[in-house]
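Handing you this structure, nothing more for now.
Complex shown without one protein chain; remaining protein chains in place.
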Amino acid sequence: MTFAPPSPAQLRREDQDFLDQIISDQDGRPGMLLTVLERIQERQPEKYLPAPMLEYLARRTGIPESRIYNVVTFYALFNLKPQGRHTVCICRGTACHTRGSMRLLESVRLQLGLREDEDEGSADKLTATTPDGAVTVRTVACFGQCALAPVAEVDHQVLGHVNERALQREVEQLRR
Amino acid sequence: MTKAPKARLATAWLDGCSGCHMSLLDVDELLLTLADRVTIVFGPLVDAQHFPESVDVALIEGAVSSQDDLRLAQTVRENSKFVIALGDCAVTSNVPSMRNSIAPTRLLERVYIAGADTQPGVPLENVPKLLRAAIPLHEVIKVDLHVPGCPPSAAAIAHVLTELLDGRKPDLSAVAKFG
Amino acid sequence: MPNRISIRIDGELVQAERGQTIFEAAQANNRFIPGLCQFKGLSTVGACRLCVVEVQGVNRLLPSCTTPAQDGMAVITRSAKLNDYRRQALELLFAEKNHVCAVCVSNNHCELQAYAQRLGVTNVRYAYRYPRLKVDMSHPRFVIDHNRCVLCTRCVRVCNEVEGAYVWGVAGRGIGSRIACEMDRDWGKASACTNCGKCVQVCPTGALAEKGFAAEEMVKRQDLVERLATIRGTMNPGGSR
Partner (left out) sequence: MTQRINDLSSFNAARAAGLRKLIPGVPRIAIGMGTCGMGNGAEAVYHAFADSIHNLGLGFHLTRTGCFGFCAEEPLVNVLLPGQPLVVLRRIQASDVPALLDHLAAGRIPAELALCKIEDWDHITATIKYGVGQPDIPHWHEVPFFKGQKKIVLRNCGLISPLEIEEYIAVGGYQALYEVLIDAKPEAVIEQLKAAKLRGRGGAGYQTGLKWEMLRKAKAERKFLISNADEGDPGAYMNRNEIEGDPHSMIEGMIIAGYVTGATEGLLYVRAEYPLAVHRLQQAMDQAREYGLLGRDILGRGFNFDIALVEGAGAFVCGEETALIRSLEGRAGRPTPRPPYPAEKGLFGYPTNINNVETWYNVAPIVVKGAAWFTETGSPKSPGTKVFSLVGKVQNTGLVEMPLGTPLKTFVYDIGGGATHGKAVKAVQTGGPSGGTIPQEMFDTPVDYETLAQLGSIMGSGGMVVMDEDNCMVDVARYFVEFTHSESCGKCTPCRAGLDQALRILNRFTHGEATDSDLDTLDELSRMIRDMSLCGLGQSAPNPVLTSMRHFRREFEDHVRAHRCRAGVCEELALSPCENSCPLHMNIPRFLQLLKEDRLEDAFLSVVLDNPLPASTGRVCQHPCDNRCRRSAIDDAVNMREVHRYIADSIYGTPRYEALIGRVVERRLPPTGRKVAVVGAGPAGLSCAYYCALLGHEVTVYDSNAEAGGMLRYALPDYRLPVEIIQHELELIRRLGVQFVFNTMVGRDLTLNELDAAHDVVFLSIGTWKESWVYLAGTELRGVLHALPFLESVNKDETTPLGRNVVVIGGGNAAIDSARTALRLGANVTIVYRRERKDMPAIREETEAAEAEGAKIVFLAAPHRIVDDGSGGIQAIECVKTTLGEFDRSGRRRPVPTDEILRVACDTVILAVGETVDLDFVKASGLRLKEGGTMLEVDRHTLLTSRPNFYAGGDLITGASNVSNAMGWGKKAARTIDQALMDDYRWPLIWPEFHYGMTVPAHPSNAGRHHTRELDPAERAATFAETTFPLAPVEAMEETCRCLRCDIRADH
């Protein structure tokens, strides 16, 4: 690449070291870009991919920015916006759907005052975060916990055979 | 040889620029021939208050944008044997559709309040209520023939009418273009 | 191995060069197959699906732009089924974005419109989606209007494969897919754009256009890019990706 990259805004020294390290660990290995991006996101407390880090990644590896942007907007796992401190995740797998998981989602959204974003173009448009950044509600294609349907996950704790009221109680706990 | 009874032709003008009607008038000397074979019973070109019953062919120009458009389209369909969507606005909703990604309330505010020179305010009476989107005719009624074009050429319209009057199904491939 | 092969197109025996795709073989023999994503000199992606054909002995439709012609192959390029399917694909493209031909700079010079005309599309049976999409005017010379984009990715490929600037990419997925400039910047702020305008010239519709044209005025100069792409040796018959 010969072009001048945009000013590497607010990239902290430690972030840069982290990136250098992981890039050299992964360089040339199959699946490298996915792994690097997963590690970056995992390291952020708000579980997202900050733009300056992506820009640095592009410069450092020579992977075009357009390709990186392509990848991060394609996979449902990656977030470009900061996520809530708590996560409520509703399974929309077949078994959960046939046992009424969409109603769970509606009730949690209603409880938190969230609305579905239309046509945002993101991979998973069912994701929404409360304005105070406290809770992110998302869905997952399938937890593979079908025998426990319907399933919800609150801060990575699985709730099986969950009903609206039980889930509302859990969410209420989060907001305390 | 007995003269065949004249066909009853109607036209309707929904959300469009009237260019398709102009194109209809552009068929030149065919108008004279047509006058022998058809009676225009409704439309901007004639002075009729209500859409009549048993119309043979109806040409509709324009997209369906308001409650009034919707009602008129339905009335035309109920009383006409053959309905033609005339021109791109009726076929695809064309230019009127450019408002569709904006909610009607915001649109009205933009035009009547933000864009007003005097007396800002959204009129509530005497203005037909907007539908959420301007949509093609076939989304609200059954359409027997689509004649695209912005506007369709006079030749296309002439071809369609002549063929229909002669009892043939018009072939548009040579005379109309899509979009 | 002889370099000429014979294949049958719609029942008629014709000659083709070994290594040509079915699409290229048909074109060389003046047979019409529609295709929006295919562009001479660029890699093939088989994305628009307009160019699918029936091949004898194969129980599915094949994209002619990526399938190599083989000696003795019998290809059907026209049938009632193919025509219906291609029309449906075109109608889907019209319903997907906001194609208002009457006000488009490429009106009458648009490949999408031309195919619709040629395949006898007179209306779209599907409900128009009317998405709210951006028009990016930030570039001094060019404009990208996402309302008119058919996601053929010719712009992406010409920028990557011929110009080597990697400005364009596809962001998102599914119905939310769109062409994006680098890290989703305004085109005017792109760091790598060389202002060469190749993407504009290869665009089949009015999505990418030069500024300063009114409706119907933009005529793309595809021949220039085709020649350039071929000279640069990136031409990759039957190639992938």
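Every chain is named by a letter (A, B and C) in the order it is written, and numbering of its residues begins at 1.
Everything that follows uses one rule, which is that a residue touches a chain if its C-beta (ideal position, glycine included) is under 8 Å from a C-beta of that chain, and two chains touch if they have at least 3 such contacts.
Please read all numbers here as calculations on a predicted model, not as lab measurements.
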item: Displayed chains contacting the withheld chain; value: A, C
item: Hidden-chain contact residue, picked from the options A:M32, A:A51 or A:L80; value: A:M32
item: Chain C residues that touch the omitted chain in the full complex; value: 44-50, 52, 60-61, 63, 66-68, 84-85, 88-89, 92-93, 95-96, 125-127, 129, 150-151, 170, 172-177, 240-241
item: Residues of chain A in contact with the chain not shown; value: 29-35, 37-38, 63, 67, 70-71, 74-78, 92-98, 106, 110, 123-125, 140-149, 151, 158, 160, 163-165
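Heads up, the rule we're going with is that only the chains that are shown with their structure count from here on.
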item: Joint neighbours of chain B and chain A, given as chain labels; value: C
item: Inter-centroid spacing, chain B versus chain A (mean Cα positions, whole Å); value: 50
item: Distance between chain centroids, defined by C-alpha means - chain A, chain C (Å); value: 34
item: Where chain C touches two or more other chains at once, by residue number; value: 131-132
item: Per-residue multi-chain contacts in chain B, two or more chains; value: none
item: Residues of chain B that touch chain C when the two form their complex; value: 85, 88, 91-95, 97-98, 100-102, 133, 135-136, 138-139, 143, 146-148, 150, 172-173, 176-179
item: Chain C residues touching chain A - in the complex, by the definition given at the top; value: 131-132, 156, 160, 166-174, 176-178, 180-184, 191-192
item: Contact footprint of chain B on chain C as seen in their complex; value: 94, 98-103, 107, 110, 112-113, 116-117, 120-125, 127-128, 130-133
